[in-house]
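These notes are about the structure you will find just below.
For this view, one protein chain was removed and the others were kept in their places.
The first chain written gets the first letter, and so on, giving A, B and C; residue counts start at 1 in each chain.
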Amino acid sequence: MSTATFSSICCNQGYLWKEEGKISKLKNRNEKVRLNVGGASALTTKCMQSSQQNKKEVRIGLLGASGYTGAEIVRLLANHPYFGITLMTADRKAGQSMGSVFPHLITQNLPTMVSVKDADFSNVDAVFCCLPHGTTQEIIKGLPRHLKIVDLSADFRLRDIDEYEEWYGQPHSAPELQKEAVYGLTEILREEVKSARLVANPGCYPTSIQLPLVPLIKAKLIEHRNIIIDSKSGVSGAGRGAKEANLYSEIAEGIYSYGVTRHRHAPEIEQGLSDAAHSKITVSFTPHLMPMTRGMQSTIYVEMSQGVTIEDLYEQLRKYYEDEEFVKLLDKGVVPHTHNVRGSNYCFMNVFPDRIPGRAIIISVIDNLVKGASGQALQNLNIMLGYPENTGLLYQPLFP
Amino acid sequence: MSTATFSSICCNQGYLWKEEGKISKLKNRNEKVRLNVGGASALTTKCMQSSQQNKKEVRIGLLGASGYTGAEIVRLLANHPYFGITLMTADRKAGQSMGSVFPHLITQNLPTMVSVKDADFSNVDAVFCCLPHGTTQEIIKGLPRHLKIVDLSADFRLRDIDEYEEWYGQPHSAPELQKEAVYGLTEILREEVKSARLVANPGCYPTSIQLPLVPLIKAKLIEHRNIIIDSKSGVSGAGRGAKEANLYSEIAEGIYSYGVTRHRHAPEIEQGLSDAAHSKITVSFTPHLMPMTRGMQSTIYVEMSQGVTIEDLYEQLRKYYEDEEFVKLLDKGVVPHTHNVRGSNYCFMNVFPDRIPGRAIIISVIDNLVKGASGQALQNLNIMLGYPENTGLLYQPLFP
Amino acid sequence: MSTATFSSICCNQGYLWKEEGKISKLKNRNEKVRLNVGGASALTTKCMQSSQQNKKEVRIGLLGASGYTGAEIVRLLANHPYFGITLMTADRKAGQSMGSVFPHLITQNLPTMVSVKDADFSNVDAVFCCLPHGTTQEIIKGLPRHLKIVDLSADFRLRDIDEYEEWYGQPHSAPELQKEAVYGLTEILREEVKSARLVANPGCYPTSIQLPLVPLIKAKLIEHRNIIIDSKSGVSGAGRGAKEANLYSEIAEGIYSYGVTRHRHAPEIEQGLSDAAHSKITVSFTPHLMPMTRGMQSTIYVEMSQGVTIEDLYEQLRKYYEDEEFVKLLDKGVVPHTHNVRGSNYCFMNVFPDRIPGRAIIISVIDNLVKGASGQALQNLNIMLGYPENTGLLYQPLFP
Partner (left out) sequence: MSTATFSSICCNQGYLWKEEGKISKLKNRNEKVRLNVGGASALTTKCMQSSQQNKKEVRIGLLGASGYTGAEIVRLLANHPYFGITLMTADRKAGQSMGSVFPHLITQNLPTMVSVKDADFSNVDAVFCCLPHGTTQEIIKGLPRHLKIVDLSADFRLRDIDEYEEWYGQPHSAPELQKEAVYGLTEILREEVKSARLVANPGCYPTSIQLPLVPLIKAKLIEHRNIIIDSKSGVSGAGRGAKEANLYSEIAEGIYSYGVTRHRHAPEIEQGLSDAAHSKITVSFTPHLMPMTRGMQSTIYVEMSQGVTIEDLYEQLRKYYEDEEFVKLLDKGVVPHTHNVRGSNYCFMNVFPDRIPGRAIIISVIDNLVKGASGQALQNLNIMLGYPENTGLLYQPLFP
């Protein structure tokens, strides 16, 4: 038995996840791992079969597999020791193999894609839902209750369903599920995620913005007024839909702002910041489209509270994130680049003095498809199912 | 004589420059053209020879021809009816042809590059100086007084030579010339440029920022405090010097801020805004490097003065620039893209409401190598020599 | 009168076109210019009005204005002294301004786009037809006979209408017009273009391939067998249609071959080479899609005829193109880059020895939207209407 236990740790440690210096924090989850993994014979049997991905211990359904976030889930799970994909849906690609839609995944042994209405969830334990905004509420409403669900759409992110209707132009069709949904900003709401059945995975912009701002607001280090957020995103955030505006010739070698004044991520950002502040915060938020596929930077201009210094901001972020695997405050003065995190689940951040006295500049970078979407989704499901949250997520950034 | 006059107008109008609706404004300059151009026989003789560029009526010296701004001057002058290049210097490329350094220019008939110390200015009427910051003061000090000079470096942009020393780390070596230098932000300081002998051509960031802000500050429509400028630039602004940081593999598909808090363009921006305000303005200015060669966008976040509306800002910019050839306020709600101006001398701008009441977002775009450098330089020299300022500058943007 | 003549030359020479060293070749066309342009008073009147583009002496209709080649025609004509656009059609954008579809052209004074069925051709002298393949035959069949037409589609390029049907999957619907159509590879078929009413403008790949190969085949310097053509194209050649495959995220940072064995340009290339050879030539032709918007390179691998040397190939190309404005053989050993010609109507080429004895490597580069489409179309219309063929085409390449 103890051998089995060690073996299971062996399986996890060292290359797919690690726990440097925070054994105590993760202790509960580790014990959970041992329980889930079972005895030696079960383990070895399971592991020996694991080259067939669909024999892994947690059976994953992937809804909306034919988009970029779906493909990214597949990439990440390719090296996950416990999660195997047993169901894939893609309405317009039903009957096709993943390899025909995403040829870079042909080496993976994956189920044929089916239409979501034909999906059999009886052999599925958990679901990543990568469907478009607006269609997701109905589909999730129809899923069996035994499923753990991480929803990557915006459909369950806004607690206030009136706000949802205002920004998305249609009434919320699953208000009772909305009450149940937990907002999955992992490092901020980890405890809530642990016991959640349905997690609303945060948007990419809100992730890059809330991670640095929430700790500063909680500690009352910055003013609530005049928070100016200038965000820059790669194009993959717009998905794989064929749109003239996203053609190579339209995007390459040029930039522009979009959704000025009225981007749909604004209420999500304000919800999170207001929660931290215990009072309503309205932000200035302007996203920009960059000629790059992956990557996101938020440059955030804030007023420090009376008497607060840059040093105070830095120290608060340092303490808040020092034990985190995926959120890294850089050394003083070091500027985060989106290249630093491409293809990985990391968020790098730093804080700088402004020329205007009393103001600070905060910069954070993520990969919009990983920490801004599929990576954080996997991090959340790891937690929901009691696995170490970094399992299968320790990909280092691809650079150059 | 009248035929000659008409002919000269013919030469100018319709394709190389045009004057739609502002004949009266340009009348003086047009008359100057006629005077310069001379009588019929001179004109026709001159024009017939003009396929040899160095026989055009104004003989141009191009110092520092081997950099990007030098090459851009050559590109623009290729179709200029009056300016012909008769001298090119490039110390490290002395003895080489321009075509060997910039093969895209092999069809141009250009003088061999010489070292600046070997340059003969006796057959030169005007000079574009494209040399690096710091070396320019000494060289311009040594030039004959009969030359009109447009300097594209930063060496004469800051009126306060102490400020120059503070930001550039060396004492100003030509303080008497500094007094003579006129800051060449054409649309704002056109009258001063007209009579200048030495024009300090503005930096790219300052151009993109001052063009929208100066009219708003002059009209007291925005507060002087908390002007937040988030600028994004293509890489060509860094020049052709071989630096690891500017390698393709380092830049492509990624973004980052640089010079946070301390970019050298900050004092130049503040000088221009403070002049407009008649009081010291300190701005927040953060430049970002974009994975694109040309193009620049400044996204500027401002507080409107008490009682002022977005409509007021729009109207002020509309009136200020309605007769301008190269500065265009877009229709309400239309977002400028850097693609809209690539390869051209245009600045497109617009103003938008912010989510935070009382604030506004101003966006301007230019091509950093044209309106942000060589194009504005040519616009200035046209003015200094009495030609219509759009002469040789009506290239339409290259898109896609 | 002689003054008028000189003035007209003045208008043309020096910046919009030039004639370096080939007065004799162009003599006829120059005389034609004089005749068209008329006397001094006519000229000056005309020129003074030319700031209103639609008052220029030749009234141009642009069919299919909302695509990239249409926009490129507008860009080129912006500085053309004689051609003004008076009619623009775009079925799906009927009623819209060009500036709303291509904001980089908002400074141009252009007619509102109409549906082609609503077009009034009574005030049009010549037409650029930028419509999709397959629809063009019917539309051109319906045009008034007084119009000069340059068709940029593939619909009239193949003389053999059976071949057209084989490659385009539908019968040719205007076989009588096909007989009339002249293939507009300007430097090769200039005399035929002169008297043409309908010119089939060559495809981009065929232009880049035939320009170097035709003179070599004509001079019997290369074998007809085993001509291997590896071509690389920017994405803009695929047009502005919204296709998943052409999204930024699908194209950036990756390459691939397409149309392997069966690209539609193959019969067009073989038609031109076979004509030059007076016998049927079958080539190996493989196009590749590049992560760039504009630019095309053909790398061509050939066997030299018995006893022929690289020197012979070089000399033949040198002689063939020495008087050409737009086709440039580079100095020996200099490799053409697509950057050398971006945004311009030039074709740069060179020839190199192969490691395999008896073989040669030929490289040619063009901008697929200029020399490969709209630029060559304008070159052809200039010729068809008796203007110097470089009129309005002397844009220098945009680099960097």
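Going forward, a residue touches a chain if its C-beta (ideal position, glycine included) is under 8 Å from a C-beta of that chain, and two chains touch if they have at least 3 such contacts.
From a predicted model like this one, the values you see are computed outputs, not experimental measurements.
Q: Can you pull out the displayed chains that the omitted chain is in contact with?
A: Per the touch rule above, the missing chain touches A, B, C.
Q: For the chain left out of this view, which of C:His172, C:Arg342 or C:Lys371 touches it?
A: C:Arg342
Q: Any idea which of A:Tyr256, A:Tyr346 or A:Tyr387 touches the chain not displayed?
A: The single option touching the absent chain is A:Tyr346.
Q: In the complete complex, which positions of chain B touch the hidden chain?
A: 68, 235-236, 240-244, 246-253, 291-293
Q: Pick out the residues on chain A that sit against the missing chain.
A: Against the left-out chain, chain A lists 3, 6-7, 9-11, 13-16, 18-20, 40, 43-44, 47-48, 50-51, 56, 68, 71, 74-75, 78-81, 102-109, 236, 240, 252-253, 293-294, 328, 330, 334, 337, 339-344, 346, 348, 369, 392, 394-400.
Q: Taking the full complex into account, what residues of chain C touch the chain not shown?
A: These residues of chain C touch the chain that is not shown: 225-226, 228, 230, 232, 234, 249-250, 252-258, 260-262, 266, 282-286, 288, 290-295, 297, 299, 301, 303, 335-339, 342, 352-356, 359, 361, 363, 365, 400.
One rule holds in what follows: only the chains that are shown with their structure count from here on.
Q: Name the chain whose C-alpha centroid is most distant from the C-alpha centroid of chain B.
A: A
Q: Between chain C and chain A, is it the same set of residue numbers doing the touching on each side, over half shared, or a different set?
A: same
Q: So the centre of each chain is just the mean of its C-alpha atoms; given that, what is the distance between chain B and chain C in Å?
A: One centre to the other, that is 33 Å.
Q: Quick one: chain A and chain B, Cα centre-to-centre, how many Å?
A: Their C-alpha centroids are separated by 44 Å.
Q: I'd like to verify one number: the distance from the centre of chain A to the centre of chain C, where each centre is the average of its C-alpha atoms, in whole angstrom.
A: Averaging C-alpha atoms per chain gives centres 49 Å apart.
Q: Would you please write down the residue numbers of chain C that are in contact with two or more other chains?
A: Residue numbers touching two or more other chains: 68, 236, 240, 252-253, 293.
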